[in-house]
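Step one of this worksheet: look at the structure below.
Here the complex is missing a single protein chain, while all its other protein chains stay put.
Chain IDs A, B and C follow the sequence of writing; residue 1 opens each chain.
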Amino acid sequence: MTGIVALYIFMLAAFTGYEVISRVPVILHTPLMSGSNFVHGIVLVGAMVALGGAQTPLEKTIGFIGVLLAAGNAVGGYVVTERMLEMFKSSGARRKGAAPEKH
Amino acid sequence: MTGIVALYIFMLAAFTGYEVISRVPVILHTPLMSGSNFVHGIVLVGAMVALGGAQTPLEKTIGFIGVLLAAGNAVGGYVVTERMLEMFKSSGARRKGAAPEKH
Amino acid sequence: MPAALSADSLIQASYFVTAVLFIMGLKRMSSPVTARSGILWAGAGMLVATLITFLFPGMTNFPLIIAAMVVGGSLAWWSGKRVAMTNMPQMIALYNGMGGGGAAAIAAVELYRGEAQNYATSTLAVVGGIIGAVSFSGSAIAFGKLQGLITRSIRFSGQQILNLLLLAAAAGLGGLVAFHLNASPAVVTGFFVLALLLGLTMTLPIGGADMPVVISLYNALTGLAVGFEGFVLNNAAMIIAGTVVGSAGTLLTQLMAKAMNRSLGNVLFSGFGDTGSAAVGEVQGSLKPIEAADAGVMMAFAQKVIVVPGYGMAVAQAQHKIWELCQLLIDRGVTVRFAIHPVAGRMPGHMNVLLAEAGVPYDLIADLEEINAEFETADVALIIGANDVVNPVARTDKSSPIYGMPILNADKAKNVIVIKRGKGAGFSGIENGLFYLDNTRMLYGDAQKAAAELIQAIKAVD
Partner (left out) sequence: MPAALSADSLIQASYFVTAVLFIMGLKRMSSPVTARSGILWAGAGMLVATLITFLFPGMTNFPLIIAAMVVGGSLAWWSGKRVAMTNMPQMIALYNGMGGGGAAAIAAVELYRGEAQNYATSTLAVVGGIIGAVSFSGSAIAFGKLQGLITRSIRFSGQQILNLLLLAAAAGLGGLVAFHLNASPAVVTGFFVLALLLGLTMTLPIGGADMPVVISLYNALTGLAVGFEGFVLNNAAMIIAGTVVGSAGTLLTQLMAKAMNRSLGNVLFSGFGDTGSAAVGEVQGSLKPIEAADAGVMMAFAQKVIVVPGYGMAVAQAQHKIWELCQLLIDRGVTVRFAIHPVAGRMPGHMNVLLAEAGVPYDLIADLEEINAEFETADVALIIGANDVVNPVARTDKSSPIYGMPILNADKAKNVIVIKRGKGAGFSGIENGLFYLDNTRMLYGDAQKAAAELIQAIKAVD
């Protein structure tokens, strides 16, 4: 990937992230923080590749720690986000059903 | 640019465009249509490059038409968008000043 | 060649800046308060990109380039400055079509030249070319229809089949070119001719009332074509700007269709919105005229007046007089509000633009959802050159071409005063039962003149 193309991808991804989050209601701040926390758990694939290519014991040790931490990020982030949003599901459904007159 | 990178750029640019426009009020539909019409006037730079590299009379003719049309797109798009938004400027300012209690 | 290299990085960096400015500009354009500055940002981006492109390595034909830019640019400048607000939609269509033509021209140069490209680029060139050409000829038809140059919607059975055949034939020739099977000039020419034809036959059957939606669609298509040609030329500014517009325009098209209560498929393939063929409904009752003096008294002693402006106000340029009239009423203690239908007039936001121009404050202006419940509490609904947007038939008659469109409930007001010149129908060409109701009075005349008379009448009350 050439430098300028990398820059374009960076710029566009940044705009996308910014726009996706803009105008989010306060009540969703914590679940959304946790959800985006889960998303950067994708670092797991990088850590897998790093450990998968590790040769010296040092590299293997660091790689092992990396995969362990990254897996914790991904799994933990998913579990807590899911638990929090589970509660909003019911309230969201209720909102739709019970109070359609609210704008 | 490799195919997959091109795909990423396409995907991210599409998300960005979509998100930027979502939730736009009806009153801005026409100026926004005209504004995005102006933005694709960037085809002018492509037409310039095409004509700039044209060799045969046929290529030159098509290139000439291309630059002419593209310049019309860019300039015309700018002028009409600017004229329309000029009117919103005043109403936007008035909105801010005169009716701050409106949410 | 360090000079060429550094020119190249300069160009790349400038295109990057342009892409950012475009996105920021569009972002600002989608909010009323920052909209004006948005076009300035985008304009700055365009300027940067255009100037820097002259430095492109290996460019020749500078006189030709500059001549074409001057001719195209100054014609567009001149027409863009002159066009009346009411004619904006067709002007946008025209400029948009030019952009599509530009994209098609790029594709044509690449394809006629026929240098060895890989399959991906030649396919992108072909796809961008067909989209650009369709947008070009289609936008020309849209312009012709809205400008009144083409008054009839040509329609015959098998129309869709013809379109499909044309599309298939164009795609076939395009495939030959894209996969380097036969890229002779004859095939390339045939490909573009078919694509241009397709744009014509697709657009001709669509009625004028749907044109803004169609224009928006072609706008998105041109964006897409520009993006594809950007990939062909490896030009990042074109890729980003084109794709962003392609996607933003698609969403905008959907939003516009929704505001008219139509689906996009319905707009493209149903042939609704045609001024020619719509049925003129039968209405019972009679039109009851009123004098300006009486109408003025009625409003002067009202508690609440709701003003419903429509296309007629726009053509009469009556917005200033109307606002003068409303100010008189407000000074007398009357509550005045403006009810704006999303598709009143001939372009989305049309009425808002005109009222803003006249200086009506924002907080007096309400949109359909806000105001519809309020009509019951209004003593007078003053309809100024509006017709379809207050036609109750949209609520009841399934066979009516405007059935299902949300309308302003002016018929719920205690009294209705309608300003129009005579018995002219609205855009959809159908009769309006509202004008025949017991509590409706017709104030005949040009909207501007009628407003002036009303002003006199109200001043005479004191």
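The criterion applied here is as follows: a contact is a pair of C-beta atoms (placed from the backbone, for glycine too) under 8 Å apart; a residue touches a chain by one contact, two chains touch by 3 or more.
Here the structure is a predicted model, which is why all the values come from computation and not from measurement.
Although it is left out of the displayed model, the omitted chain contacts the following shown chains in the full complex: A, B.
Only one residue in the set B:15, B:38, B:64 or B:78 touches the chain that does not appear here, and it is B:15. Chain B residues in contact with the hidden partner, per the touch definition given at the top, are 4-5, 7-8, 11-12, 15, 19. Residues of chain A in touch with the missing chain: 1, 3, 6, 9-10, 13-18, 20-54, 56, 58-60, 62-96, 98-99, 101-102.
Everything below uses one rule, namely that only the chains that are shown with their structure count from here on.
With chains reduced to the mean position of their C-alpha atoms, the one farthest from chain C is A. Each chain gets a centre from the mean of its Cα atoms; for chain A and chain C, those two points are 40 Å apart. Counting only residues that touch two or more partner chains, chain A has 5, 8, 12, 15, 19. Counting partners per residue, chain C has 23, 27, 236, 240 as the residues that reach two or more other chains.
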